[in-house]
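FYI, not all chains are in this one, though none of them got moved.
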């Protein structure tokens, strides 16, 4: 099981590395960073792994004070709840985080991207579907999900 | 696979369909069989609790034949007799009370003494009853036709067509439980407003987002309105926009007046509960917060999270209404809300004193026989000052829904009374020019 996961990871990295080569040296360095800066710690479920980058310190500190510190780690909210999606997301995020971290040209404060926001929103539903079924069920006609973080923005890490 | 499919279905129907609801099920008790928790909340709107500026107080009275109610809300006219001077000559100067929970809406309308002094039209019923069934019946399934028919009736005839306060069917599609707009006046009004914003052909039930709907269902009634033409068509004056100046401009364009002020002879207007319009100018609306977020917050009932159908002052339920978004303690949040309200209340008092000064002066000028031509400008300023003041006075959050906007409106009201006094004494304004090199307004 574990080795299968690892293979998957390696595959993702390999794929990204290829893309990287095509784009140029910059990406190569990003990949190096991925290893050097313990980007592979992405593959662990340990929240400390994310805090490997000081850039993530704020969220880490916030998470330790949050209502979810004992019940959900970073990955519970920031990766999809199916295995393939999980590692694909991790690899892609891990790669890009390393890239941005090295080149230091990302928006600050860090903002969650649309795709990753969907992942986070879906994770709420994954754990709380039973409780919230009554409020998410009735949306025929206009097929819009209700946004959880509109009201519960600070559950993962106090902002 | 079937397994997952079944689970999905189940997830989407977390209730027992005890009875079949149709588009003709008006009685909320029947809906309550499927949704007992929501129905329980709905029934609790009979509670009367006062907050500093809202809620309502249960006042006992002796039932009479003409008014069988033994409990009403406190009289606003007694609390502030200046209101009678402002509304002199209009039914509101006779009876005007603090509004209370939804459960009372039909009775309070039927038995207000305003019914005794004026023959009210059927249009009144639109906002005080579960009218959807009546529309369908009177229009043979066409709610717009039914709406027209209802408006044209005398009040007490229309009254016979309805039997419940606002009910489930007025906000919900009985099959999907999705929110649905049932009020033709709102459909027309919001379409005109959206058109003024450059959105063409807005069909609210087709085009509104779910979050918008969580305010629009309330905007069906909590809005400024007038009865248009001899057909008494209930109309929301939004075609220039939702701000007080847009609405006044509209009334000026269509030359509408609600009544002639008894003391001054001015053609004046009464503003009525512009909650939706005022809220739309505030930061909460801008940040995407909806009426239901504060007035029907989610509440946990056992293993389910539902919308609290006990619609009421959020200050009676700060914990659920405010604290999910604001991480401050209850007292602090109450303090913040009341600080906004008190600032508004004090400005409202100043503006009302100012208005009475103007009314007084116009009346004196009229009494000494100054010709109408000399009074016209001052009377128009009275119309303006009064409508602006009433726009905040009649709005029921005492400024909370849009703090700076409410105070701005009151400030402008006082400026209009000032100009009215100047018009009477013949003083010409010195400047009306904007400063040079002004940044353009957005």
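Going by the order they are written in, the chains are A and B; count residues from 1 in each one.
As a convention for this text, contacts are C-beta pairs under 8 Å (C-beta built on N, C-alpha and C of every residue); 3 or more make two chains touch, one makes a residue touch a chain.
Just so it is clear, the model here is predicted, and its values are computed rather than measured.
Colleague: What are the per-chain copy numbers for the complete complex, stated as a formula using the labels displayed?
Modeller: Per chain kind, the total copies in the file amount to A x1, B x2.
By definition in this document, only the chains that are shown with their structure count from here on.
Colleague: Centroid of chain A to centroid of chain B, CA atoms only: how many Å?
Modeller: Distance between chain centres, rounded to whole Å: 45 Å.
Colleague: Tell me, which parts of chain A touch chain B in their complex?
Modeller: Going by the criterion above, the answer is residues 129-142, 144, 146, 150-154, 158.
Colleague: Tell me, which parts of chain B touch chain A in their complex?
Modeller: Interface residues on chain B, with respect to chain A: 11-15, 173, 175-178, 180, 205, 208-210, 213, 288, 293, 298, 300, 303-307, 324-325, 327.
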